[in-house]
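Take a look at the following structure, please.
A protein chain is absent from this complex, but the other protein chains hold their places.
== chain A ==
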Amino acid sequence: MSGYQARFKVWRGDVDGGGLEDYRVEVDEGEVVLDVIHRIQATQAPDLAVRWNCKAGKCGSCSAEVNGRPRLMCMTRMSVFDRAETVTVTPLRAFPVVRDLVTDVGFNYRKAREVPAFVPPAGLGPGEYRMMQEDVDRPQEFRKCIECFLCQDTCHVVRDHEENKTAFAGPRFLMRVAELDMHPLDAAADTGLDRERAAQEVHGLGYCNITKCCTEVCPEGIKITDNALIPLKERAVDRKYDPLVWLGSKIRRRGAGG
């Protein structure tokens, strides 16, 4: 197998607008889309803006839409395309464009700040934590997240409805809530924080109607919908409507509050 000339269309532009530009570019054996973007940069368009870091699917920087599908460019092999096919690369649609393939992903960093941090259990010092592997398996799956924000980009709750961004944290950060909720030693409840209720009331869990688009695009293969969002919904619903749970929480809070 040897090199060939591929046809690429790459979105060029900035906040004031732009459009697809055509490139003919050499492709060598085993290459990924990011290699081709880099070759365009090195030989034809030195100012072509693109984010990337590790080029090994570990950092989640080179997110873009390839033929309309949210992907990591470093993990999208050229061999999946027909040689005659034109490959179209565009920036993530759910976020404002900065320049070319680079978007302003600040939304995600704002949402990250809205999720209250891990609360260490009182009375356990460093080195005294004991947790069983089977109890950390579930939150560990969510901690595989590389924050590529492809799930945030593809989720139709914000992709097509800019106005939902205020109320909705998106799959990545709802999964973060689920992760903390499933952490065997998180002591949020002792401080009066109910993560399940917050998922519903603060982070917009109710907007999610489990279409699993997020799971489909996750490059880490995390089962976001099945393992994080659905269990979180179940727990949140229990919490909200189960009168016994409601009563129990009232009594306990009153007791603790003294």
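We adopt the following convention: a contact is a pair of C-beta atoms (placed from the backbone, for glycine too) under 8 Å apart; a residue touches a chain by one contact, two chains touch by 3 or more; residues count from 1.
Following the convention adopted for this analysis, contacts and distances are computed from a predicted model.
A.B. asks: One chain of this complex is not shown here; going by its UniProt record, which of these names is it: "ABC transporter permease", "Succinate dehydrogenase", "Thioesterase" or "Molybdopterin-dependent oxidoreductase"?
C.D. replies: Per the UniProt record, the undisplayed chain of the complex is "Succinate dehydrogenase".
A.B. asks: Of A:M75, A:A189, A:V202 or A:I230, which one is in contact with the hidden chain?
C.D. replies: A:M75
A.B. asks: In the full complex, which residues of chain A touch the absent chain?
C.D. replies: 14, 28-32, 35, 41-43, 46-61, 75, 77, 98-100, 102, 105, 109, 112-113, 116-118, 120, 126-127, 129-133, 136, 139-140, 143-147, 180, 183, 186, 221
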